[in-house]
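A single protein chain has been omitted from the complex, and every remaining protein chain is retained in its original position.
Going in written order, the chains are labelled A and B, and every chain counts its residues from 1.
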Amino acid sequence: MPELQDTWSWLPAIYLFLGGLSGGAFLTVALIKLFKPGKFKTTVMGGMWIAVAALAVGLFCLIAEVEKPFQAIVMFQSFVNFGSWMTIGAWILFAAFIVFLLSALLATDKVTDWLAKSWKKLPEIQGTLGKVLAIIGAVLAVCVAVYTGILLGAAPAIPLWNTWLLPALFTVSAFDTGLAAVLILAAFVERDGAFAPIRDLLEKVVMGLVVLEAIVLAAFVATMQGGGTNEAVSVGILTSGQLSGQFWGLVVVVGLALPLAAALAQVLLSRKREDKQVAVALPVAGGACALVGGFTLRFVVLAAGIHAALVSPAVLQAVEGISIFL
Amino acid sequence: MGEERSLTRRTFMAGTAALGAMAALAGAMPQTLAYADDAKKMAASSSDATEVKHAWCQMCGPAKTACSTLCHIKDGRWVHVEGNPEAGNNYGRGSKTLCAKGNSAMQVLYDPARITYPMKRVGEKGEGKFERTTWDEAYKAIADKLKEQKEKYGPESYGVLSPQAYQVLWTLGRRFLNVHGSPNYMHSAICALQRAASKKICLGSADCDPGQLDKTKLYVIWGANPENSAINQGKPNARLDAIENGTKVIDIRPMLDGLGAHADIWVPIRPGTDGALALAVLNHIITNDLYDHDFTANWCNGFDKLAEHVKPFTAEWASEHTGLPKEQIEEVAHLMGTTKPMGILYGNGIGDQQNDGNWTCIAICLIEAITGNLDIAGGGGAKKTVPKPMFETKKFDILTDRLPKSAEDEEKGYFAGMSKLVAPETPRWYQNPKTWESGPNSAYFKALMSILTEDPYPLRAVLGQASNPFGATRQPKKIAEALKKLDFYFVHDTHWNTSCDYADYVLPAATHYECSQQFGTKNTPAGTFIAINQKIAEPLGESRSDWDFYMGLAQAMGYGDDFWNGDMDACLSEQLDGSGFTLEDLRAANQGIFVARTDGAKAEEPTYQNYEKLFAALPNGKVQCYNEWIGGKPNNTETGELGYLPEYVGPPESLAGTPELAEEYPLIISDVHAYRLCNHSYYVGVPYLRELQPYPWVKINPDTAKKYGIADGDWMKVESPHGWVKLRAEYKEGISPEVLMTRRGWWQDCQELGLPAYGCFDGGSDSTVLYDSTIENFDPFHSAMSKQTLVKISKIEEGK
Partner (left out) sequence: MGKQYGFYADTSRCIKCWACEVACKQWNGIKAGTIARRKVHEIDSGKFPTPTRTFISMSCMHCAEPACEKVCPAGAISKREEDGIVVVDKNKCIGCHYCFFACPFGVPEYTDAGMDKCDACLGNGVKIDEGEMPHCVATCPTKALHFGPMDELREMQSQKTAKKVVSDSTRPSFLAS
């Protein structure tokens, strides 16, 4: 039985999940902000703070993983090779964090009120500034989401990761989980009745994303199974090996099937009922499931990403027999 | 004046001063010394940060001078080691090679498990309760005891355990025995000496191992293990060269090992059945008329008797015993009978670890002889001549004449001391200065058993120096019994070996890296090399060198006059006298001293088929197909007579020999006597080496393992009729499904890696507990003991 990948521990899995969630959440509220300016401020503000917090914790996990974290945070010294996706990603994350943070601050009335005391011009430019930040932030959010997949996808020696389907999968999952987080938030904090249509729309988007994610995931698994021995062995860990329980139970059922069902139910219910409050439990449950599925997806893909040189039951055999000699 | 002359012909490789001399001579040398630049650089770099010192590697045994090494010392600490290109190690001058053990040598010096001060037992034997004492007190107690026993029981009541080839014992130790008056040098009976004796009584001075491998067409490896026992001593490299040169190799061993993997034919024989195979090969060669008629007619004693004798030993017959297909036996025999020149390298595996080792070796020697392969170019022996050394040192005088000759010795015409041997290794009548140059030997195991049997008398005091009797011989349970009953057991060792718990005194030994008391020479056609161990570190704690230990003991015994009054330097100077070098010269040469050949002499082809000379010592001056040297004479236990013709006995427990036992114990086990990551039972605690073999392993064919539900890496219980051990399964296709192979000696832990020691009794991991130790079963000529038995196996569940 092949041993799981352990050069990277579970900490990067948390980052991959939270980074994606952060991007997805920011994108969601940025779009709300841009298309419904001035509305649903609590949700927008909350969503932005979720994005900031998730990214902060995710980055902390990422830095905690390296051997020399204190050296790593001196970014202008440690991230200098722009031929490396990690360098590009690090600076994107850095920029995203700044923009997300500024956006969140600007969306927080207490902060702007306080700032306005000394910066008289702020109220004038606040709207434009917010929009600009939201646009830049949205672009960065997409980059952050995509990057979680690229970080792994750009590792050529890991057969399971080295495919464009992985960034695709992680990006879809990022939007999915980010959206879920915002929906959960909204279920608790959004008191504006006008949010209902938005929620319906978002639930539909969730359905779309879940279906898309299922398709991408299926394509990913099928591609791997149809690939070389290395790929098949790796993906076998997910579909029938050590991690098959987590994969089928938590990723497929909890992460995809349940949110889909919840979203479907939500949309159907909202058509029949006038009482919107009844529906709070559903998006929360569906969203929570999506989050569990999203995290498990990152975890299993990371753990099953065994090195090409180590794939195959007889570890050393593979080093020479499969990957070194032809 | 002589001194000056010798200086002009020397090439000093000692530091920068010597380099000019070498550069000047380089042009005159026959071959370009590509490594001369290396030496220059090394000397240059050594002047700033690193100091380089010379040492003979001791990783193949204490006091060995096989591989010359350069030790790099940084800030007073020995940090790196490499082969000395000056010395002519391995494949010759320029070779910087070392084996894995050699590369780990520093870790022995700095092992935290070293003994640092003298200890005296205060508890029961085996209990392990000791308290610190002083050297003076210990020496006094030992000397008092030895003197008292000498008085009461005679000097022969003292015996000394011999580890593997150990220069301290065969020089100072033997001299001490002789001066004290005891013949009881307790030799292991697991030694090349066994094989040498068998060969001597069959082939005289001829040899089976090819002396010019580059001319050999067929090279048969039979139970020889140089990829484990002597990696850096030329043989593996030479064999690989020969293979590239077209030599075909047949490897006859139970396990497909590192060199075996490069053989043309692997013959996975059941351990302990080589005698059967050898007889069948003789049968095939004779029956099919593949032998050399000229040679057998002119140079064989009783060839017809042999031909008649081997008739029943057909390939079918051998197939039953060896587990080999009849066709493979015939194929191998046919190749040996038809390929010329053919040479056989047979090793300790068959010569001295089978209870019919003597006849097995003889049968193999006879294959080499009757096929006409002795002393021909590329055949057995027939080495190129090596020109005389450029200088010579004196042989150490062991004072043989001091050993008292008893009336019985006189009467029976024995070598002095022979009648007093407690357990003669080879028959008393055989041990004489011509055949057994070093002096009388008792067999290790049998001598220890005399303590229990008191037959013919019990040993009263035994010294163990660098030898662990629980790992060096058979059946630790019996050894423990003997040590419990022994009056006085004292140990001098670098490490607390398992037998120390039974000792009265345990004294700390320094490694040979902590003293400058052993020199060695190497003579090659290029020139002659001499070097001494330089002191790399001060002796740890109160430890004393093996040499100083004897000097002190001799002083305490009042034998000082015969031991340079305790002055080891005087002893060394005496040996160097006449060589042209002083001890100071040697100690100053941090890469040793190489004297390039100036006499123009070269390695030359010998005169071949020099049979008259080679067989001169043999009865009738002929190869003993029918052995009249030993035939009809008493065996080593004086319980019967030796035969004339090769006999197959087989292991005491075997699939074919004891089928009823095989029903309960269906598998065969044996062990590799030498292994490349340790030195017999020592050095299992060396981190770099232990890392590569962390657990007591047993190689097992996956098909067999799976039958017992044993996965690769599972611990298993291995039980023979004589004891049981815990071993960790390692799957291996290169081993017969009927056979298991393991390695003995796991008494050292490794603190750095957090790996434990394993015991040597039942439930431990030492395979010596599994084997038969019935003295009557030992080889009647040279006392070899069986290293094969039958076992049953089962998986040990986690935590048990």
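Convention: a contact is a pair of C-beta atoms (placed from the backbone, for glycine too) under 8 Å apart; a residue touches a chain by one contact, two chains touch by 3 or more.
Just so we're clear, the structure is a prediction, and the values are computed from it rather than from any experiment.
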{"item": "Sole contact to the chain not displayed, among A:154, A:260 or A:303", "value": "A:154"}
{"item": "Omitted-chain contact residue, chosen from B:195, B:215 or B:676", "value": "B:676"}
{"item": "Touch criterion as defined above, residue of B:256, B:377, B:452 or B:662 at the omitted chain", "value": "B:256"}
{"item": "Contacting the left-out chain in the complete assembly, out of B:56, B:130, B:219 or B:266", "value": "B:266"}
{"item": "Chain not shown, touching residues in chain A", "value": "7-8, 65-69, 71-72, 77-81, 83-87, 90, 152, 154-158, 161, 305, 307-310, 316-317, 319-321, 323-326"}
{"item": "Absent-chain interface as seen on chain B, which is shown", "value": "37-38, 41, 45, 79-83, 90-91, 96-100, 102-104, 106-107, 227, 231-232, 236-237, 240, 243-244, 256, 258-259, 261-262, 266, 268, 676-677, 687-692, 701, 703, 733-737, 752-753"}
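As a convention for this text, only the chains that are shown with their structure count from here on.
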{"item": "Averaged-CA centre spacing for the pair chain B and chain A, given as whole angstrom", "value": "67"}
